[in-house]
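The block underneath contains the structure these notes are about, expressed in structure tokens.
Only a single protein chain was left out; the remaining protein chains are all shown in position.
We call the chains A and B, going by the order they appear; numbering starts again at 1 in every chain.
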Amino acid sequence: MSLSRSEVSRRRRPRWRVRTVLPLLLGLALLIWIMLPLVPVLLWSAAGAWRAPDVLPSSWTADAALSLAEPEVLMAGVRSLGLGLSVAVTATVLGGLAAFGLRGPTPGGSPASTRLIGFVMLTPLAVPPFALVMGSNVLLLGARAPSFLGVLIVLTVTALPYTTYMFVTALASYEDRFEAVARTLGASPAQVVLKVRLGLLMPAIARAGFLAFLVGWSDYITTVLIGGGQFITLPLLLGSAASSTGGEQLTAALSLAMIVPPVVLLILLARRGARGRTSS
Amino acid sequence: MLTAAPAVILVLLVLGAALIMVGLQSLGLMPVFGEPQLSLNAWADSTSLLESAGVSVYIATLSTVLSAGLGLLIAVYALTAGRGGRLVAAVSAATIPIPHLVASGAIGLLLADAGFLARLFGMPEGFPQLVATQWWTAVILEFAWKESAFVALVILGSISRSAMALSETASTLGASAWQRFCHVILPLARLPLVVSGLVVFVYTLGSYESPWLLGPLAPEPLSVRAVRLFGSTQLSARPEAMATALTSVVIAVLAIAVGLLLVRRSGDRS
Partner (left out) sequence: MSSQLSFSGISHRFGAQEVLTNISLEAPEGSCVALLGASGSGKSTLLRIAAGLERPSAGRVLMDGEDVSEVNAEKRETALVFQQPLLFPHLSVVDNVAFSSRMAGHSRAAAHRHACEYLELVQLAGYARRMPGQLSGGQEQRVALARALARQPRILLLDEPFSSLDLPLREDMYELLETIREQLRPTIVLVTHDRREASVLAESIAVLDHGEILQHGGVAQLHHQPASRAVNRILGGLNEVPGVVRGGAHHSPLGRVPVPADTAEGPALLVPRQESLCLTAVEGAQALGRVTQVRASGAHSLVRVALDRGPEQDQEQAAVAVEVTGSPELRPGDITGVALQNPSGWTVTR
């Protein structure tokens, strides 16, 4: 009896191993795939001297991090932030309004025209950004639009499909009876919009705003072509650092400067979302 | 309906005007200097244009296939591997806000000659060149790294609620893990996979930063060629830049048409 049991366990052990080790290896491989490109960025951002065959830097320095505090870099950061926030506001507001317009039976709106509008709102996805910029550049120059405004207009168009789609999906599962309940509780039409509709749509507003912020924050090609090198943002500094030889430290530091704000924003949004769902 | 007006007008105005401008300029009808004159000169150098188009389609196709495969793998792992799966899903989602420009810089630091990866392996003699190769290896890997996380996010967003319950039901009906993958998860994931794959294809087709930083000097993909010609001081370059841009729009529209056909077919099936 005891012999047969040990036999069973001996026969089962290798299978048990394969079953737990294989997924573990796969998970590890996926984690390495996702994290590996960020490792040299972290190392270079603090590396002093790091000569070729060495796996790790031979000395460490805060020079690269300190170079981020130089006025031109700070100004570029402010411009990037301003661009990201501006695109977030315009694309979120316009996208939200568009999604409301696309929603269910409206007086004077046929299903065909609703579909057409939905199609139009997705068309910017089909046009590569550089083509959009080159085409609109002549017009913006002709209209003598300031380069910030020009960049903002083009990036808003680029971001609109994403924000509109976010609101369309949020409105698809939107429960109209919340507004009915609010009205029977004495809320005026304006109060319904401000206290109920905005509150219920806040997660969608946050998601759409975040996506639109990213479009402005991380744009390179639109700023280069329309700004003509006059409107310097963080991506422009990073682009010139990454394309020149020997700029590893600066490339790494600027990369971190561009990664950290949106990731922090994402974590804040995720935590806020989780808190809204579970506790006060 | 009315509230959609500002957004729709903005899109129609900017997009419509931009496309008309691109078209007119590519035909020499809106020169920077001089008299407008209808000419097909910009389209004359068709070998170079076709070569660029080929490079762009090659990069976009391989990037899409890799992203879709890896994204599906990440999504399935996230769904089936418990806590480890949730960790992979969270880390993968956290890379979404990283800009392509940053990712291209990071991949450069990783894969360059004497880059971090080569140093990890002790810089052996036969270590392959990855950046600026004729196969666009680093460019495609950069796209695959960024976009596989996007594909995984889209798949997880659309099936994570239904997939586990249906998969468990299938296992009570006697389906093995592999059968559950083939007959439950894969059919559920088909639509989000095709849609996100389409988005990836169109995006990588028109993307500039990665091929500019990580690709070889020649041949150029459409985006790099167009931007170089656009910035050139030669008078003839502007129409050529516009012809290149228009070519990329045409390919993107064709790809979307094919993709929507695929979406409709997989929609009919499910």
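Keep in mind that, in the parts below, a contact is a pair of C-beta atoms (placed from the backbone, for glycine too) under 8 Å apart; a residue touches a chain by one contact, two chains touch by 3 or more.
As the structure is a prediction and not an experimental result, all values here were calculated from the model.
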Exercise for the section: Tell me the shown chains the invisible chain touches, ordered by label. Expected result: A
Handout entry: Absent-chain contact - pick from A:Leu30, A:Ala46, A:Leu97 or A:Ala182
Key = A:Ala182
Handout entry: Candidates A:Leu42, A:Met202, A:Ile232 or A:Val263 - the one touching the absent chain
Key = A:Met202
Exercise for the section: Go through chain A and note every residue touching the omitted chain. Expected result: 175, 177-178, 180-189, 191, 195-196, 199-200, 202, 276-280
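Note that only the chains that are shown with their structure count from here on.
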Completion exercise
The answer for chain A against chain B in the complex is residues 23-24, 26-27, 30-31, 33-41, 43-44, 52-55, 94-95, 97-102, 106-109, 113-114, 117, 120-121, 123-136, 138-139, 153-154, 156-157, 160, 164, 210, 214, 217-218, 220-221, 225, 235, 238-239, 241-243, 248, 251-252, 254-255, 258-259, 262-263, 265-266
Completion exercise
The answer for chain B against chain A in the complex is residues 1-8, 10-12, 14-15, 17-22, 25, 30, 70, 73-74, 77, 80-81, 84-85, 87-88, 91-92, 94-110, 114-117, 119-120, 122-123, 145, 149, 199, 202, 205-209, 212-213, 222-223, 226-227, 230, 241-242, 245-246, 248-249, 252-253, 256
